[in-house]
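With one protein chain removed, the remaining protein chains of the complex are shown where they sit.
Showing subunit A:
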Amino acid sequence: MDDPVLELRGLCRNFGALKATDNVSLTLRRGEIHALIGPNGAGKTTLMGLISGRIAPEAGSVWLAGQNITGLSVAQRARLGLARSFQVSSLIPEYSALRNVMLALQAKQGHSYRFLRPVALDRGLQSAARDMLARVGLVPRASVAAAFLSHGERRLLEIAVALALNPQCFLLDEPMAGLGAEGTARLVTFLQELKQQAPILLVEHDMDAVFRLADRISVLVYGCVIATGTVAEIRANPAVRAAYLGEEPAT
């Protein structure tokens, strides 16, 4: 088996007396969707913050493709190939869908310290961005400002922006949130293809979607990973049933 694309080793982070992340280790392997589930307040958001670089750990390390990225900033990690979507859509509100993707492409292509050439005349950047929008079906809305897109369209634009980074792995924070049944079904199909491009660490509340998509699942409770395994193993795990699935009737 080859090295994991993303690896967390013994991550810890406290907020006062609260152990938000308690010695979390997990791996994300090539070609897989690794779902992270857990009840509200289990520390999923903190863990995403530790991986993306927004929060610094008190102990432990984060490794991307064999490189220790624990000390790097959010932007540095993104440049190395860590693409994330946000739990609540976070886009550039005044920019059109196309320009939101163009921004990601320009960041991916290298530097933003170019002062003379107008981006509006940069055909290469525009057509590449249009391709990304095409993959999520947003081309008809390319010129609409992100602030005026519907909720579902903004979720898709988040994915298109992540695609534009051509990353080593995706961190998707509740991409299904508020999508509705049809939107969720489409996204499930899409993510099944996407994992071939780069593995996905998926935080998701929609248990149906998780059980259909995930190759492996880790269950987070009170900041600890209490179990990691396949869908069948997790469904059968008594500790998980008690801590988590037991609280919601079986799905």
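In the analysis below, a contact is a pair of C-beta atoms (placed from the backbone, for glycine too) under 8 Å apart; a residue touches a chain by one contact, two chains touch by 3 or more; residues count from 1.
Heads up, the rule we're going with is that contacts and distances are computed from a predicted model.
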Hidden chain of the complex, named as in its UniProt record, picked from "Branched-chain amino acid ABC transporter permease", "Ion-translocating oxidoreductase complex subunit E", "Vacuolar type H+-transporting ATPase subunit I" or "Anthranilate 1,2-dioxygenase ferredoxin subunit": "Branched-chain amino acid ABC transporter permease"
Sole residue of A:Leu6, A:Val161 or A:Leu191 that reaches the chain not shown, by the stated touch rule: A:Val161
Contact residue for the chain not shown (choose from A:Leu103, A:Leu172 or A:Leu187): A:Leu103
Touching residues (missing chain, whole complex) on subunit A: 52, 54, 73-76, 78-79, 83-84, 86, 90-96, 98-99, 102-104, 106-108, 111-120, 143, 145, 161, 164-165
